[in-house]
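A single structure is presented below for examination.
What you see is the complex with one protein chain gone and the rest in place.
Think of it as A, B, C, D and E in the order they're written, each chain with its own count starting at 1.
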């Protein structure tokens, strides 16, 4: 059976950033798998599995940096594949996918709440917080702290080129939180006033490095210079098991017209415009990662990875190891 | 005699940033003094001096951070005041002002050329340079190096909120220099490729601290982290003698609507917008200041200050000292 | 049944610092639970459990920073509560508490010895060691190294305001160890001579931060500046499971008259006296934590926490998670 | 039965560095145990075990710093000792040793390949790599990256005093990799060009410190200064469980005539020649350790140690603890 | 003529710290020379000069670290010696000494006022300042800023072992300044709140290093870690010309009974007590030195030294150079 148009459309929406944010992308992918499963009209379990794999591949190819995407799909598909031998008929198979998708989404939302609860405990009354871009997990902490009655103030960066900081300040102001907007170039000037930096993450690597919105790594460096603590809020499905076996996280380079509007680009001939979407913050500039499993230092990311994705990592290592052997024999 | 409208208009143009850049402001002020002098219609030298002082005060109050402005005015007015006893008639007085203004402007242009010559020698064939904002002195170096036939590449920051970086890339591209534009948030990502950072300055303080366009200090920090050398190009009239006696350089805070366009500001109620125009780069992040007197480490700024403005500094110290005594007697 | 006076007295002794030191506080609390259990005169297991809970609460409220206290009480009470369904009569219940208290105390002493053994192996013949305050675990290492025949020299800080350093130098000198006393202000002056810093801990947080006697964090910074390695000696019952879910460790502020004697305080009107009892050393300044489970880098504290207190952490996360849901429903 | 001459010879070859490299030493030791086992002519299992212990002791005493050596021997001997009760006759015992030795050697080779696979993924097209000495694991990565078609360039240090760098450049050049040789003193000069440092390890300590060829720690420091990432390639049998209980890794001091040739030493009377073979790189200068289990931050070495050598560590702790008790009773 | 008892007594008062503080010591020495001169009863100018030299030597030997002392004496004696040939009679000689002494004292007081004026300009409304020990120059700045109407808050350290911080808090509180006292061990804990550190100096070396009360260098380090600026207030007579030719500034080690009261010392047998009075703060931790000549970076101390003591330095170099030659000839 062909992949339905509904799924193609969802994939395009992720690719075109109409659906954004590591968490939303992951939940959308889970829903897409569920939907694709429901739309499946055949009765052969084998064929169904192949069809679901095709759907998975289409979703996986939408955004290179998003680790949450393969983690969501793995969560669901592994439950299907691991139980393949015990599955009686197509309905059972579909039930597995439906339940797994629901479970993933539920856990994802729960994770956001728990991160809010845990992170908010770290905030003191009177704290001045700096945040960057528009991270659900980081905002969850800030808003929860405010709900707990803590008197906080927030500085948010503009976050060029897409100005996600404007969304952040609006959301926080509507909650009644005092908030200031600063250009990305003014961070060092205001850092001396800041008590804590709280940002989100798109991916966490095996050595604790944090991939997040471009600009995060310089904020972390500037905070480090001023002895200001940096917290990264990240659900465990943002931890990348593939980095354990050496895979690099690709830094997406987006279109120049996000930086210079299309209509003006013609005036800037022979000028190259760089527009990387993310950067990598080394673990030494991160004080702690706040996950739904608790607070960990970035260097303990590998512990989370082993606990949550141990079987994937083993699988990867097994494949690497076999590929190797084949290569040896074919030489 | 009242201060002529022409002068008022020039003052307003400086205040409103229609005339921008430390160098241009200084030369404009020199020209304004010259013009005011020519427009003076009286014959009393005493009255003329008072009139010129009024003109000076109006010009001095336009921009708080610009050190070049009082230095230009001091250059001219001190020549008038020091010779006050020897002046025969009003024409002689006017001649002093005219000549001093011409001399200041000539020196200022010469300084820019010399900085270009000196700085360009520091650039190696193949260098990749990062610059920020739109500094005449920094561009003078880059363009001169290109003219010398050195194969260079330049990264320029956008420089939010006013996007002066767009002017920079245009100017350099027109000269045939390969140039890339990057958002202010992407500096740490690209820093590993950079060989040298070259920026301008609005003011140099007694301890070698550099006041320049907001964002400069974080660029310098990021360069320092990656062992990339930072050069500041600055004419000696940007060195601030007042900082020797402890005066702080005021960091101008500009209008929020430079950050969020006026028409949209209404959507951002209860949100404070910060828009500082400059920041301060500590001397430990600056490898050298390139002046028309030669290259110096930032810590030798005091040497330049003593050589160029020794008499002003003595004057300041004398006044501080006298004020003090008066206070003692009036207590 | 009411909480017996003996227990109230013990609680007061801990609060008033007549019983001091994380280890002694923990063992005293264990003994207090045992004593309270023995003093219980009723026969109802349910009532007994409630009574023991009251006793626990009274003990828990004595010192805010001491993590060893709740860990000791948890050790004992969890054994009681987890077996509640299987308990036949009050004697069985009391036996559980008695055995658990004895077990805790035995382990605590064993831990001190093992830390001495393990840490002493890290000391080289000829080492000059700096210690701060009066930590049993740190002294255990130093004394054991001396017993092993290693030729060592020790510098001890005065440790204002309570001069615990004077106890330290006495104890070490009596063991025949060469020892020097230095004011807290002279640490940087002598640091170049020091080979290793060895201090204790009152609490270890989830990210490896070390809470210890005020002054520890600046010693660690000064050591770091001079490439001198810093070791923290800490039993695993000083690791704080509550920090995994974001709880902050409260830094106790003690009475001003520890700084300025009461009789003189009247001379210092309008002067605020700060007397924080602890500070927080960030993990980047700690080379290793020496526990009875072995030597770990501070970033691996979370590993110890998961191994030793995994069930408490899960419990905490479960509660956080449920609270959350309730909140959602009550909104 | 006496230890056969063949084994004595192998031990001497390791001691005299005719057999070099942590991996080769480990595999040679495994083979030596296997050989010794085969040469055993008796029939008593008990006597056999004692004999094998003697063989082990002889091998263990050859090189003080090599952690791979006791790990290899432990791997084999523990399999023998743990099954001692179930062993029927001498042939069964020999089979256990033979199989364990074969297993160790197979795993060791596999580990090298996997490290190559994993590490090569971290290398980008165009990377310029610096390596030091002549590490199989580091070269495995570099060569694999080259085989993957990545365009790389390598700088190798001379590695005084034994010039192992000359072997490295030869091996790499033969594979068709562009390679440059630099004196150990020129590292900081070239570091600005380097993208990644990749070195091997002789031992990894419990806190993530890396013991490797003398000079490694200054390369890591110089890389850190220039924001260049440092990767250590190390099989897990190089992780030292003894360091968990505080054992120091002895830094071997080798003969002066490696530095000044014997024939010239007479000209340098009253001159001390220092020739330490290894140094210790602190974990803060290492970005990741690449093992056959995946990539970890150095601070997670303890995790590998617990997983791979948990039972040895427990054994050590038990012994420490018992020794202690005896001491207490004999006092 | 013998040195009068009055002079001997003054020398003893300086030695015994009954007269303390670099400024007061210098002014006392100036007064002592004046007094000695007046007490001189002879008529021979030659004999008078020898007598004055003896007096100078006695004063110079009282405190090893105090640079202000030789600078004061040099100020006066050089005026006498340089004019020796032109002096008519003993009265003229005495007048030179009297005038020079008065001049030195006047300048010294003026310097203190000017430093207050200059430094106070650097303080912003709302600043929280940390000071150490009890420095007239530092307090001059703080009090002047308060008099200017700036709303400031001050933290002062206890400054063990002599608790000079208690004098500081009293003086400031009496002026109506809000002030808090902290133990020397709590500096890192409070540093995040501090805006500026302001301390005095006992001596400034040729490379800008600052010799001041023990504890200063660790405060400067802690400030540096937190991006808090450090200002040193120092009259130019505290700059040491002898350090230009390599003389080391001796760090005075004072009596143990300042640390442990005499009556208790007997309880601390076999314990060495260290009591260094000063430490050395490297120039990289000092942002600026505030002198009566203006604000300079520490690296420009050599500029002040050349301006103020150029002739002494030349003299020193000449002597070094001649000694050398003599040595050559006598060999």
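Convention: a contact is a pair of C-beta atoms (placed from the backbone, for glycine too) under 8 Å apart; a residue touches a chain by one contact, two chains touch by 3 or more.
All figures in this text were calculated on a predicted structure; none of them were measured in a lab.
Every visible chain touched by the undisplayed chain in the complete complex is listed here: B, C, D, E.
Within the full complex, the residue among D:50, D:83 or D:185 touching the omitted chain is D:185.
Across B:113, B:174 or B:253, the residue that sits in touch with the chain not pictured is B:113. Within the complete assembly, residues 206-208, 243-248, 282-284, 297-303, 306, 313, 317, 320-321, 323-324 of chain E touch the chain that is not shown. One chain is missing from the display, and on chain C it is touched by residues 191-192, 225-227. Hidden from this view is one chain, which touches chain B at 110, 113-114, 117-122, 124, 284, 287-288, 290, 292-297, 299-300, 303.
Quick note on the criterion: only the chains that are shown with their structure count from here on.
Following the contact convention of this document, A, D, E is the list of chains adjacent to both chain B and chain C.
In terms of C-beta pairs in contact, C-D outnumbers the other of C-D and A-E. Averaged C-alpha coordinates put the centre of chain A at 38 Å from the centre of chain C.
The residues of chain D that reach two or more other chains are 284, 297, 299-300, 303, listed in rising order.
Taken pair by pair, the chains that touch are A-B, A-C, A-D, A-E, B-D, B-E, C-D, C-E.
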